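Down below is the structure, laid out as structure tokens.
Excluded from the complex is one protein chain; the other protein chains are retained at their positions.
And now, chain A:
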Amino acid sequence: MAAPLALVVVVAVTVRAALFRSSLAEFISERVEVVSPLNSWKRVVEGLSLLDLGVSPYSGAVFHETPLIIYLFHFLIDYAELVFMITDALTAIALYFAIQDFNKVVFKKQKLLLELDQYAPDVAELIRTPMEMRSIPLKVALFYLLNPYTVLSCVAKSTCAINNTLIAFFILTTIKGSAFLSAIFLALATYQSLYPLTLFVPGLLYLLQRQYIPVKVKSKAFWIFSWEYAMMYVGSLVVIICLSFFLLSSWDFIPAVYGFMDHPIFFMFIQIAIISIFKSYPTVGDVALYMAFFPVWNHLYRFLRNIFVLVCIIIVCSLLFPVLWHLWIYAGSANSNFFYAITLTFNVGQILLISDYFYAFLRREYYLTHGLYLTAKDGTEAMLVLK
């Protein structure tokens, strides 16, 4: 179990080290798809040199990182490449252990529901086996580490990787059940970029569920625990917050909370995806994090309806980004509208993908309780409609 993970980490580190040494590193670090004004390495270096000169790094509206990042790199600037490779490895390891534990919980719950006869009789093929779930944590780590988006973000030294690590550790500590550590990591992630604030609710719901505390307004245990968690979170946030300024107002795009009371981890996955779609300065590193979760939802594959078209859209858009950038900036013929159109299409593809997963998830739940082969009252085959 540890050996394949170590092998994957070694291969990923080798790939990144090779790219760092090659001449592509500079080219990649200037690509607009990989670095944005919020997480580019050039700006970190800029802020550090301003700090060395004794000027506040925030004068000049160039630097958007947090003071903790400045101080972290102040001491580690010479080992920057190593730091980014280590953060990627840490993210993958955190995701590995998180998903391992999560699979155990899922399997236990499934066993419980089977014993309680909550499932329809003919759904044997939908039940997940531990055999198929055993390789999932490794696949998640593999998906994250060897994803070209992740490799590109690491080689470009985009601080989005650090944000990903913090969110991954938040997920790990939430699944393990440690409320205190979960609050601290969420506060750190929120502190760096405001969007992980929306992960507070799913994290809280999962921790409540783990301790079998029902989510009801009347329940005292619910209020006590929620208050404790919120206090730990706000407290860590207040402790961590310095005089950095947040350039962006948060886009609160929270989907219907009520549908996912039972499945906070899926909710978290959807939330991370929505954060990365609707951010003001999205880069491919954000996409990489939620894409790492796809192997976890492998069992939903048969219910996905448009996976071919969507995968083609996303691949085509990814390839057209540099072509249209070249046409706009170097050939001088296209203009920003072309680049904007491709960004829009990419986002539409992502939105359709997320809604497809959403639909597939709901369908599987429905089939589990109502049976796999449905017939309407007159004996013809029934159709599921999403309302």
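One rule holds in what follows: a contact is a pair of C-beta atoms (placed from the backbone, for glycine too) under 8 Å apart; a residue touches a chain by one contact, two chains touch by 3 or more; residues count from 1.
Here, contacts and distances are computed from a predicted model.
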Identity of the absent chain, which is to be given by its UniProt protein name, from "GPI-anchor transamidase component GPAA1", "Succinate--CoA ligase [ADP/GDP-forming] subunit alpha, mitochondrial", "Sorting nexin" or "Myotubularin-related protein 12": "GPI-anchor transamidase component GPAA1"
Touch criterion as defined above, residue of A:234, A:312 or A:344 at the omitted chain: A:312
Omitted-chain contact residue, chosen from A:55, A:239 or A:323: A:323
Interface with the unshown chain - residue positions in chain A: 124-125, 132, 298, 301-303, 305-306, 308-309, 312, 315-316, 319-320, 323-324, 326-327, 330-333, 352, 359, 367, 372-374, 381, 383, 385-386
